[in-house]
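All protein chains but one are shown in place.
Just so it is clear, A and B label the chains in written order, and each chain counts residues from 1 on its own.
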Amino acid sequence: MKSYRKELWFQVPTRRAFINITGDVEQCLAESGIREGLVLVNAMHITASVFINDDESGLHHDYEKWLEKLAPHEPVSQYRHNVGEDNADAHMKRQIMGREVVVAVTGGRLDFGTWERIFYGEFDGRRKKRVLVKIIGE
Amino acid sequence: MKSYRKELWFQVPTRRAFINITGDVEQCLAESGIREGLVLVNAMHITASVFINDDESGLHHDYEKWLEKLAPHEPVSQYRHNVGEDNADAHMKRQIMGREVVVAVTGGRLDFGTWERIFYGEFDGRRKKRVLVKIIGE
Partner (left out) sequence: MKSYRKELWFQVPTRRAFINITGDVEQCLAESGIREGLVLVNAMHITASVFINDDESGLHHDYEKWLEKLAPHEPVSQYRHNVGEDNADAHMKRQIMGREVVVAVTGGRLDFGTWERIFYGEFDGRRKKRVLVKIIGE
C-alpha cells in the first residue's frame, strides 16, 4: 500500500467564498503515483468545508443566500458561541456543506461524474487555513 | 490490496425518489471478493445523494416534505442557477442528504447496524443517472 499527504493553504480575503480545488487534488494524485485507491480531502478547520458540486457562479450565489437563511450570521448575539467570536454561523454552515469528501481513484484519475468538482468552502475567512489531501492505494 | 469498481444506473420517472440500493452494494461486495476494507458509494451527479437511513415509507414522506421546506423547488425564479434550468433546489437538497457514504467491510459483509440501509436519493430525475461503488481492501 502506498500513501500520500499534502496540505493546501488558503487565505481568503472575504468572510465567505467557494474555491474550485479540483486541479490541486488532481496534481496531488499525479504526484502520489497511486492508480487504484481512495482520496480523502478534508477541511482542517471547523468553520470551513470541502464539498463536491457544480462550478457555476449562479449556483454559488444561491448557496450563499440559502446558507445565510438557514444559519444567519447576524445578529451575532443570538449565538452563545459568540463570546469574543462572531463565527458561530460558520460552524453551522460547514455542517450543512460537510467537512470532507472521499473520492475513488481509478486508473490513476479521480473517478468523477461529468459535472463533479471539488470545492473549498470558506465561511470565516481573512486568515490562513488549510485542507488536507490524503491518498491511499496502489 | 484489491480494488473493485461498478456503476449502478437509474432512470427515475419522477423528479424525486428514494431507492434502497443495499442489495446492489452487497452484490458488488460479493463480486469483489474483499473481506476487510472500505466501500465508497457515491452519487456521480450533483443533484442526487447517497445516504444511509431507515427503509420506512412514512419517514421518506417526511424527508420529502422537510427538504421541500428547507430548499423549495418553487418559485424556480428565486434561484440564479435557474437560467435554462429548474434544479437549483436539487443541488441544495443533495448537500443536506450528502453525496456519499463510506461503509466498513468486515468478514466479507457490510458492517452495519440493525436498521442501516443505503439509499440513492434522486432530486432531479427523469433522465439516466449513476452511482459509483468502489471497494478497496483484501
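Things to note:
In this text, contacts are C-beta pairs under 8 Å (C-beta built on N, C-alpha and C of every residue); 3 or more make two chains touch, one makes a residue touch a chain.
As the structure is a computational prediction, the values presented were derived from the model and not from experiment.
Screening A:12, A:38 or A:105 against the full complex identifies A:38 as the residue touching the chain left out. The chain not shown here is touched by just one of B:13, B:58 or B:75, and that residue is B:58. Even with one chain removed from view, subunit A keeps its contact list with that chain: residues 1, 3, 5, 38, 40, 42-46, 70-71, 79-83, 88, 91-92, 94-96, 98-100, 102, 130, 132, 134, 136. Remark: the residues of subunit B touching the chain excluded from display are 1, 36-38, 51-54, 56, 58-59, 61-63, 66, 70, 96-98, 101-104, 106, 111-116, 136-138.
Operating definition for what follows: only the chains that are shown with their structure count from here on.
Mean C-alpha positions place subunit A and subunit B at a centre distance of 20 Å.
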